[in-house]
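With one protein chain held back, the other chains of the complex are shown just where they sit.
Entry: chain A
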Amino acid sequence: MAENSKYYVPASSPWPIMGAIGLGLIAFGAGHTVLDVTKNTDGYGSNILTAGILVILVMLFGWFRDQINESMSGKFNQQLGRSYRQGMSWFIFSEVMFFAAFFGALFYARNVAVPWLAGASNNAMTHSVLWPEFVAQWPLVETPGGTTTEAMGWYGLPAINTVLLLLSSVTCHMAHIALENNRRGRLKLFLGATILLGGGFLFLQGSEYIHAYQELGLTLQSGVYGNTFFLLTGFHGMHVTLGTLMLIIMFLRIMKGHFTPQSHFAFQATSWYWHFVDVVWVCLFVFVYVL
């Protein structure tokens, strides 16, 4: 803790309160959008939601601009860098726990709820009284209520997507090494490749959804198999989208000559985030598709 002799405390800033207003508008607008959409009413929900997103975008732009200017003018020290890195790691941990809730739902539905509905454990009466015809199976292609669907296989698009994301984690790491060795050409090449692989993943994921809806009859309403499938892959896809946007911003900053081999917290955080979405995908591929 030797470098503690000089602390960094930012002056007051208008961006957080703006972010709070933005988030408030998003929550209020999202709630009303859900109501408007599901009840087929003309409401103002989506307008408020859009306004909130715009406010958040302005806020992010302003906040990060200040942050980048401070960083470029050398106001940060090693201690602050450590704070940022630790903050980012614990944020990623909280994201892990968010996915854990949905993986937990998947395991519970598959190993407890579905077998119990078919009479496992001490549930013989549940089975014979509620849905005596119901047969436990996973993927649950026929629900107790009678909804049927087809299961999504792991070969084909999902397998290709796994290769794409694993490859992108490698290129992301290569870009990081290139940055640390100050080889800017390689850095741009590998970072660009990472972005393309991420974009490719998202495109194929979209095609897979279309395939699921149009050919397999696998939808969000297809019972708990479809629920866990779409919420897990959907939230993962949202995180890949965010990660890709972050990578694009890093690419633009690198084109402007930002980052040095010693000081590149934003790049490191983005790279960690990217590895995190990759690891989540590996778990997804194993537990949602293969097993």
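Note that in this section a residue touches a chain if its C-beta (ideal position, glycine included) is under 8 Å from a C-beta of that chain, and two chains touch if they have at least 3 such contacts; residues count from 1.
The rule is short, and it goes like this: contacts and distances are computed from a predicted model.
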Record lookup, UniProt, unshown chain, options "Cytochrome c oxidase subunit 1", "Phenylacetate-CoA oxygenase", "Methionine biosynthesis protein MetW" or "sn-glycerol-3-phosphate ABC transporter ATP-binding protein UgpC" -> protein name "Cytochrome c oxidase subunit 1"
Among the options A:32, A:176, A:239 or A:264, the absent chain makes contact with A:32
Option touching the unshown chain, where A:109, A:172, A:191 or A:240 are the choices
A:109
Determine and list the chain A residues touching the chain excluded from the picture.
1-2, 4-17, 19-21, 23-24, 26-28, 30-32, 34-35, 37-38, 63, 66, 69-70, 75, 79, 82-84, 86-87, 90-91, 93-98, 100-102, 104-105, 108-109, 112-114, 116-117, 121-122, 130-131, 140, 143-145, 147, 220-221, 223-228, 231
